[in-house]
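Notes follow the structure.
Every protein chain of the complex appears in place save one, which is left out.
In this document, chain identifiers A, B, C, D and E correspond to the written order of the chains, with residue numbering beginning at 1 in each.
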Amino acid sequence: MTRQDMSAIPNGDLLVILRHGPHGSSWLREGLDAALVAAAFGQRVSLLFLGDGVMALLGGQQVGPLGQKGTQPMLEMLGMYDIETLLVDRGALVERGIGVSDLSVTVSLVESEDIANVLAHHRQILNF
Amino acid sequence: MTRQDMSAIPNGDLLVILRHGPHGSSWLREGLDAALVAAAFGQRVSLLFLGDGVMALLGGQQVGPLGQKGTQPMLEMLGMYDIETLLVDRGALVERGIGVSDLSVTVSLVESEDIANVLAHHRQILNF
Amino acid sequence: MILHILNRSPSASRIFQQALDAMGPDDRLLLIEDAVQGALPQLVRYFEPVIGRLFALREDLVSRGLEGRCDDRVLVVDVDGFVTLTEEADKTVSWF
Amino acid sequence: MILHILNRSPSASRIFQQALDAMGPDDRLLLIEDAVQGALPQLVRYFEPVIGRLFALREDLVSRGLEGRCDDRVLVVDVDGFVTLTEEADKTVSWF
Amino acid sequence: MRYALLVQGGPYSHQASHSALRFAQAVVARGHHLATVFFYHDGVYNAARLSAPPQDEPHLLDAWRRLNDEHGTELLVCIAAGLRRGLLDEREAARHGKQGHSLEAPFELTGLGQLIEAGSHHDRLVTFSP
Partner (left out) sequence: MRYALLVQGGPYSHQASHSALRFAQAVVARGHHLATVFFYHDGVYNAARLSAPPQDEPHLLDAWRRLNDEHGTELLVCIAAGLRRGLLDEREAARHGKQGHSLEAPFELTGLGQLIEAGSHHDRLVTFSP
């Protein structure tokens, strides 16, 4: 998404911001849970991955050393719940040297200067 | 404490590092509790205030809005438990514009390059 | 207008940068809890882009001994003012 | 020799700087949990002063899909290696 | 206005619960209706019925109960977050074959859907996190 296509910024009922990576804490899983439940309640839900949150999207994740599931299976459920809008801060990928082809799901890139617009276009925001 | 007086770096049984300010979390209080208990068990205890931890030393602190006590009373107990070595990262004070005269207790300033030596001079370290 | 609420010290956490990046031109930022340190003249530079719409919670300044030490450009509000800020905003976002 | 253990991502938290400041010339630093991100070639610069004695925990890299993406100069150890590091150190300090 | 709060910090560990309570009291003092407090993540620990803080510290559990008592605020605890962390009411304890319970009225174990509904139906949702 470039500044030229601001019209492409999706409107929605709920924006769930995900700022934590997998395994280190339960924030990512709890944020995805909230998104899935909102979608099940018929809301139009978008996800915005900022900072360490982009680590959620990296392919090749495994269960944790004690068998913790991780969040890959939850990402695969998003489509079934009609959560199609996965917005990713391009700067956070660049900072980590991660390319779009390294990601396990299809996403839309957002420039830093468009993030505020994404927030403005949603009625409600939950930040995890 | 300057680099010239490395000999002044105290030896001790336990170094408690305090890196959190008052009120925001229980880390500071729990760290001070550990220090007081160790002293009561007869250990030679030193405190090292790093980063936000220096906020613990600022004069004029009050109870929290719901009546939370804060940590000022615990600082006043240190002397009674023979905890005399209060080491403070000079850089953390400078970064916040806090002078030694703003502090509620007497401290020794430590330069950044001497912090490693402080750690090396104590048998055991607890980091809060 | 969105009210952004930050509770982490800018000396310890980089999260303030995410909050700033997410703020629109009319959005406001309220510093609470450990974030009120950011109202010190020496640390307020982190919040330079939102000066004029940067608030700090009085009760959290007072309990930390910081009330008289704030930069003049920080707008200090008490908890009633915090409620007013939420009334005036369309929605709120908390950064932690 | 002290083993320092860090569990916070250097992108989110500034705590890594406190750990680095506190390290003596022979001390070692082990990245675990969210800190293993620091082993990426793009982020390892934060740990430049301790290259050669910078370790990262394999299990935490693997679970995050990072195992094949580390900078060559990071010494990757599994949890047995973690125990060995604690055996070899006089004491440990955890930064969080 | 109708307000909902989302509390995600554990009591005593972080200021989040204290901040939320202080804000809650100011909301009702200004004549708003505080309809819902939803506890998620470590916030669920606010409902631990056996909490026994020292007498010279704020008793957070009692303060939450008082909000319910005096203002009808519903105190909702995410059931998934609660079960992992050992917060069960009598019904859930029985269902999981456990003796005793750790959560009781006026706190209620509910699904995340109640958070989503609170966000939709009330005018403002304010989050307090650790």
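Criterion: contacts are C-beta pairs under 8 Å (C-beta built on N, C-alpha and C of every residue); 3 or more make two chains touch, one makes a residue touch a chain.
It should be emphasised that the depicted structure is a prediction, and the values quoted were computed from it without experimental measurement.
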| item | value |
| --- | --- |
| Which displayed chains the unshown chain touches | A, B, D, E |
| Identified contact with the non-displayed chain, of B:Ala8, B:Val37 or B:Val100 | B:Val37 |
| Sole residue of E:Ser51, E:Asn68 or E:Ser120 that reaches the chain not shown, by the stated touch rule | E:Ser51 |
| Identified contact with the non-displayed chain, of E:Leu67, E:Leu88, E:Leu112 or E:Val126 | E:Leu88 |
| Residues belonging to chain A that touch the chain removed from view | 23-26, 64-69 |
| Interface with the undisplayed chain - residues on chain E | 10-13, 41-42, 45, 48-54, 57, 61, 83-88, 92-93, 96, 98, 100-102 |
| Hidden partner interface residues of chain D, rising order | 5, 7, 32-34, 59, 79-80, 82-83, 86-87, 91-94, 96 |
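Basically, only the chains that are shown with their structure count from here on.
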| item | value |
| --- | --- |
| Chain E and chain B - chains in contact with each | C |
| Chain separated most widely from chain B, comparing mean CA positions | A |
| Closest chain to global C-alpha mean, per-chain Cα centroids | C |
| Copy pair chain C, chain D: interface residue numbering same or different (half cut) | same |
| Between chain B and chain D, centroid-to-centroid distance (C-alpha), Å | 26 |
| Cα-centroid distance, chain A relative to chain D, in whole angstrom | 27 |
| Overlap residues in chain B, where contacts from two or more other chains coincide | 19, 23-25, 51, 64-65, 68 |
| Multi-chain contact residues (two or more partners), chain D | 11-12, 15 |
| Interchain pairs in contact, sorted by label | A-C, A-D, A-E, B-C, B-D, B-E, C-D, C-E |
